[in-house]
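For this view, one protein chain was removed and the others were kept in their places.
Naming follows writing order (A, B, C, D and E), and every chain is counted from residue 1.
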Amino acid sequence: MMEFFSQGGYAGYVWGAFGMTFGLLLIEVLQLRSSRKTTLTRIGRLLRLRAPRQASTGADPQRGTSGPTS
Amino acid sequence: MTINWFKFASPAAFYPIAGRLIPWFSRVALALVLIGLFWGFFLTADQLGGSNPQKEYYRIIYVHVPAAWMSMWLYLVLAGWSAIGLVFNTRLSFMMAKAVAPTGAIFTFLALWTGALWGRPSWGTYWDWDPRLTSELLLFFLYIGYIALHSAIDDTRRADRAAALLAIVGLVMVPVIFLSINCPDPNQCAALHQRSDPGSIHLSILIPMLTMTLGLWSYSFAAVFARLRTIILTRESDNAWVRDVIAQETTA
Amino acid sequence: MLDVSDLACRRGERLLFSGLSFQVPAETLLHVRGRNGSGKTTLLRALCGLLRADAGSIRWRGETIRDLAEDYNRDLLYFGHLNGIKADLTGLENLRIASTLDQDPADADAIFAALSRIGLEGFEDLPTRMLSQGQKKRVALARLILSKAPLWILDEPFTALDVDAVDLLQQLIAEQVARGGSVILTTHQEVPLTSGAIQRLTLGEASDPVSSESTESETRH
Amino acid sequence: MLDVSDLACRRGERLLFSGLSFQVPAETLLHVRGRNGSGKTTLLRALCGLLRADAGSIRWRGETIRDLAEDYNRDLLYFGHLNGIKADLTGLENLRIASTLDQDPADADAIFAALSRIGLEGFEDLPTRMLSQGQKKRVALARLILSKAPLWILDEPFTALDVDAVDLLQQLIAEQVARGGSVILTTHQEVPLTSGAIQRLTLGEASDPVSSESTESETRH
Amino acid sequence: MLKVFYCVLSRDITLALRRRTDVLTTLFFFIIVVSLFPLGVGSEREQLRMLGPGVVWVAALLASMLALERLFAADYDDGTLEQLLLTGQPLALLVLGKVVAHWLLTGLPLVLIAPLVAMQYHLSGTAIWVMMAALALGTPVLSLIGAIGAALTLGLRGGGILLSLLILPLYVPVLVYGAGAVSVSAIEIADTQPYFYLLSAFLMGSALLAPLAAAAALRISLE
Partner (left out) sequence: MLKVFYCVLSRDITLALRRRTDVLTTLFFFIIVVSLFPLGVGSEREQLRMLGPGVVWVAALLASMLALERLFAADYDDGTLEQLLLTGQPLALLVLGKVVAHWLLTGLPLVLIAPLVAMQYHLSGTAIWVMMAALALGTPVLSLIGAIGAALTLGLRGGGILLSLLILPLYVPVLVYGAGAVSVSAIEIADTQPYFYLLSAFLMGSALLAPLAAAAALRISLE
């Protein structure tokens, strides 16, 4: 087991490479998840905001809709 | 039978298709990466390092080479969608291009990072100004340029078109850059990075490496589609179908 | 004659107008009205081809302006929020360059005459950076005197002008209409016109982006 | 109360005016008039202390504005040809920062109220770069609603505004005068005022740079 | 006092973060300039090691200078600078706020990224630490001195390049001692002390004087 983790003395390099790779990919996945969630709630709120206002006043300020810049 | 491809070129049509594809690509990606890793770490100990075995750092090949390949491939995809967008003025192509860029940049960074970590034990330095390394670095700058330009422009349409033009100019320049760094006279420049042909790699290393490549490829599809879906939603937010989608997906 | 059909423009994520159709025949002034933010500038830039409309077509003498490209530009004189003059050049130089690029080089006399008509006698040789806001605007407007373009598109040309200059500009517009040209302009003032037809186009309320525009297009003698 | 005596300004090599003396007491509107290029902007910038006059003195409540320095600035609200708002910030943020720096931080409610009064309801959260020309100007003018400065100096505040906004601004000016403030403004339009005194100051003809200014200063109820 | 300083600081930081890439751009400019040199001069290791400190410092100078160009220019163009002058606050304080924001956004990232680019030049571990410390002391001086130049060239056409003409010579002392510290550290670490003393002295001197000078320059430029 120890032998496996030490990678013949090159643990830093090997795990550094694999760690960064899967770490970054994991971060990307999480970031995609969260941005999807925030987008959904933001647009949802926007639509809800729009619907009743339209009915009552006819005015529809589409505000705060600048999208997330990647 | 003729398929109306333009039907799929509409964001509204592609949104659900992408949604259905993502789980499949994710599963395939996960499976292939796990197989590749298992194979690479537990079944190939004898062949490591080619001529001088037992150099465990050679395992970096399983992430380094796939990342390097993906970085180049994704740039082609990025420039391709950009060109299509500029010529046919289709919205989906621009969104596609925008969705590809971050993933491409990540793989480029990974190729640099893993290469550096490989270079230290193998060449004795993290970095050198070897042609291939340099061109990978420049490719990274091109990705960053695309992303920076896109986000520096508020107006979506201008951002799409300007960044697309940049991607295409970059594509024209890439071969020039690559050749120039390779020197007109190869004797002048010592290339550390071998002109490797995959044939020279031992088969038992090649197979897990290719497995990993396919896995990451599949991952890219999933990631790009996922990003594409948020982009579509943001940009089409005043269309009726988005309202239905939101209603569906927030309750679900 | 400009023929617009079914035009729609969006800025950001806001649909400013859609289904907008109108015609601007010769000898006509089209006065585009609307509250601040209702899309007047956007419409005018689309009509110039500076901005790509999201839907609809704009035709000039039967052909779309995309197809005409440079040929359309030659028939057009646009005047936007910015003056389009170089602050480091004198009024004289500015006008000479503008007319050369319009492929209708004006000689020095004509330019002098134009500048003096617009009330800048004595300022011809000053770099325009030395002029006041209204004087800069006048330099830019002197192009109208020199221009032979059949279509003028003017975005709030009256701002920063004093009463004399406003009168003169109204006169220029009337002349252009009288000699068979078309003028499209926005302004928050009224434009009295002595000859030709005035059309009015009112763009919808800015605070209600969803409502499509109300094309109250009336023709008056 | 602003007391100007014997003021002279030159721009470039041109003497714009000299020997200009006038006073702006409380509850007064001073309307500076003049042709394009007659020196209105120059005068206003000199009154703000942004530009050093060539001769004469400007006193605020008895002391020269050079001596008062920052104290004078606190009593002053200047509004120039440029809007003075950041295009990357929203209307809300712009006003919050402006009021904090004026050492009179306004709370969010007050700002919302000001913006909605000026006709920008629903646009509070947009970066101002996304607004039309007139809307940008409105954001800047919302500062007038929040301001408690006794002296307003406004350089052509009416340009680019639609009729509603012009009405509102006139009302704001009238309120400021009514509550004991002073307003100095330039505009090529007439400003009807319901209360307080209007003074008019007409600067000399620009085309005749040598003639000194003709200070036709009339006071009307 | 502090409130005003903080208001300007947070305003500028908000503005910059609204355009997140702006911050990154300075950083990447720095990285790119550093990376261009080996392409021009060849990639011999020993040579690169000698070049390293100089190149990194020159690149930091240029990056800081380029970013400076926008320090007041944006505010000038839209008239907010005029308004800042009329706020009734000590102008030097407002300037200091803007400069600090500027350094946080452009100088600090350079300090943090320095180890990475130093690796491209095969610098040793000690040299890298010394370089970071020297940059941390030196880059604020660059921002402070640069603010004077930025204020003077405000609104002039070709301001960017005129600016560089004015302030690059003033940057020379920082460059000489900053790069000197790193070069010397290769020989003996103890020798770097006088360099650091001098850099600190520069920092204190410019923190006191530069805001005043820049404020005066602003008043002149806005006349």
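Quick note on the criterion: contacts are C-beta pairs under 8 Å (C-beta built on N, C-alpha and C of every residue); 3 or more make two chains touch, one makes a residue touch a chain.
Because the structure is a prediction, the values reported are computed rather than measured.
Engineer: Touching the absent chain in the whole complex: find that residue among E:Phe5, E:Phe29 or E:Phe196.
Structural biologist: E:Phe29
Engineer: Among C:Ala8, C:Ile97, C:Val166 or C:Ala197, choose the residue that contacts the chain missing from this document, as touch is defined above.
Structural biologist: The single option touching the absent chain is C:Ile97.
Engineer: In the complete complex, the non-displayed chain touches which residues of chain B?
Structural biologist: 138, 141-142, 144-145, 148-149, 152-153, 155, 157-158, 161-162, 165-166, 169-170, 172-173, 176-177, 179-181, 183-185, 188
Engineer: List the chain C residues touching the unshown chain?
Structural biologist: So the residues of chain C touching the missing chain come out as 48-52, 70-76, 78, 80-89, 93, 97-98, 100-103, 127.
Engineer: What residues on chain E make contact with the chain left out of this view?
Structural biologist: Output for chain E: 19, 21-22, 25-26, 28-29, 32-33, 36-37, 39-42, 47, 50-51, 53-55, 57-58, 61-63, 66-67, 69-70, 74, 157-158, 160-162, 164-165, 168-169, 172, 175-176, 179, 183.
By our rule, only the chains that are shown with their structure count from here on.
Engineer: Provide the labels of all chains in contact with chain B and in contact with chain E.
Structural biologist: Output, common partners of chain B and chain E: D.
Engineer: With contacts counted as defined, which of the two, A-B or B-D, has more C-beta pairs across the interface?
Structural biologist: Between the two chain pairs, A-B has more contacting C-beta pairs.
Engineer: Central chain, going by Cα centroids?
Structural biologist: E
Engineer: Please flag the chain sitting at the greatest distance from chain E, going by CA centroids.
Structural biologist: C
Engineer: Between chain C and chain E, what is the gap in Å from one C-alpha centre to the other?
Structural biologist: A distance of 46 Å separates the two centres.
Engineer: Between chain A and chain E, what distance separates the C-alpha centroids? Give it in angstrom.
Structural biologist: Each chain's C-alpha centroid was found; their separation is 33 Å.
Engineer: Which residue numbers or ranges of chain A touch two or more of the other chains?
Structural biologist: 59-62, 65-67, 69
Engineer: For chain B, give me the residues that contact two or more of the other chains.
Structural biologist: In chain B, 147, 151, 154, 156, 235, 237-238 touch at least two other chains.
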